[in-house]
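Moving on, here comes chain A:
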Amino acid sequence: MSRPNTVIVRYTAVNRVNHWITAICFVLMVLSGLSMFHPMLFFLSALFGGGQWTRAVHPWIGIVLLISYLGLIIQFWRENLVEREDIEWLKQAQFVITNEEENAPEVGRNNAGQKIVFWSMTFLIPVLFLSGLVIWEVYFGEATSIPVQRAAALIHSLAAVAAIIVWVVHVYAAIWVRDSMRAMTQGYVTPGWAWRHHRKWLKELASDPQSKHLIRKRP
Partner candidate 1 sequence: MALTRREFIKFTGLGLAASSLGMLGFGAAGEAQAAAVRPFKLTHATETRNTCTYCSVACGLLIYSMGDRAKNAHSNIIHIEGDPDHPVNRGTLCPKGAALLDVVHAPTRLKVPRYRAAGATEFKEVSWDFALDRIARLMKDDRDENFVEKNAAGTTVNRWTSVGMLAASASSSETSYLTWKVVRSLGMVVFDNQARV
Partner candidate 2 sequence: MSDLQSQDFIRISASTMTPPSARSHEDQVAKLIDVSRCIGCKACQAACMEWNDLRQDIGHFEGSYQNPDDLSPSVWTLMKFAEYENEQGNLEWLIRKDGCMHCADPGCLKACPAPGAIVQYANGIVDFVSDKCIGCGYCVKGCPFDIPRISKVDHKSYKCTLCSDRVSVGLEPACVKACPTGAIMFGSKADMTEWAGERIEDLKSRGFSNAGLYDPQAVGGTHVMYVLHHADRPSLYSGLPDHPQISPVVSAWKGILKPLAMIGIAAAALAGIFHGVTEGPNEVTEKDEEEGERALNETEKTP
Partner candidate 3 sequence: MTNTWQDIKNANIVVVMGGNAAEAHPCGFKWVIEAKIENGAKLVVVDPRFTRTASVADYYAPIRPGTDIAFLNGVIRYLLEKDAIQHEYVRAYTNAGLIVKDGFSFQDGLFSGFNEEKQSYDKSSWDYELDDQGFAKSDDTWQDPRCVINLLKQHVSRYTPEMVSRICGTPQDKFLHVCELMASTAAPDKAMTSLFALGWTQHSVGSQNIRTMAMVQLLLGNIGVAGGGMNALRGHSNIQGLTDVGLLSNLMPGYMTLPQDKDTSLDVYMSTKLYKPLRPGQTSYWQNYRKFFVSFQKAMFGDAAKQENDWAYDWLPKLDIPLYDIIKAFDMMNNGQMTGYICQGFNPLQAFPDRGRSRRGLSKLKFLVTMDPLDTETSRFWQDFGPQNPAKSAEIQTEVFQLPCTCFAEENGSLVNSARWLQWHWKAADGPGEAKSDIWIMSGIFHRLRDMYRKEGGAFPDPLLNVTWNYTNPIDPDPEELAKEMNGRALTDLTDATTSAVTKAGTLLDGFAQLRDDGTTASGCWIFTGCFTEKGNQMARRDATDPREQGIAPNWAWAWPANRRILYNRASADPDGKPWNPSKPVISWNGARWVGVDVPDYGPTVKPSDGVGPFIMNAEGLGRLFARDQMVDGPFPEHYEPLESPVENVLHPKVRSNPVARVLASDRPTFGDVKSFPYVATTYRLTEHFHFWTKHALINAILQPEEFVEIGEALAKEKGIEQGGWVKVKSKRGEVVCKAYVTKRIKPLTVDGKPTHVIGVPLHWGFTGQARKGYGANSLTPPVGDANTQTPEFKAFLVDVEKTSAPVTA
């Protein structure tokens, strides 16, 4: 297969750095969080220097995660607004899953699945943050009543599990849909990738003189 000479910038450097800060934080949160969630995974706390360290750093990473994710929200909220065609796409999602994407409607910059990931995280991360604050013993141990803390702990766990599942889907999708990863590592996609997965977006790009700068020669 000949390598195309033209590529399309999908994520800017700022986009990517922000994403990866979020991703690293999220992974650390998952590892530290799970170690405190299930005894089977307590061994993960060793990665952080033991249980005390795990307990201590988890909320701080959470703060970084939240701030970082706020950055992502600011950068991506507009392109993740839900549109009527997202529903159509979802209805045809079985074609996507079976790699028969050509049978599904054309997709803009983000498909409905990506939007679901975005909005799930946009909902879950603040929930995790707020419920996390309530159970952040060191600073807020006495700020709320114990029943509130119990509820917060339960909500925190539920939200975390949901977020992890969303994250698993997100990561798998990135692997499954080949070359997607490059968009988030090197920032660009090929016209073919765009044609295959986000044809509508490609067409818009192509017809929009404002977007010329996004189309460049392969570096």
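Candidate entries met the following condition: all candidates are chains of the complex that A comes from, given by their letters.
In the analysis below, a contact is a pair of C-beta atoms (placed from the backbone, for glycine too) under 8 Å apart; a residue touches a chain by one contact, two chains touch by 3 or more; residues count from 1.
Since the model is a prediction, treat every value here as computed from it, not as a measurement.
For chain A, the touching candidate in this complex, among 1, 2 or 3, is 2. On the chain A side of its complex with candidate 2, the touching residues are 1-2, 4, 6, 8, 35-40, 42, 45, 50-52, 54-56, 97-99, 101, 135, 137-138, 141, 146-147, 149-151, 153-154, 157-158, 160-161, 164-165, 168-169, 171-172, 175-179, 190-197, 199, 202-203, 205-207, 209, 215.
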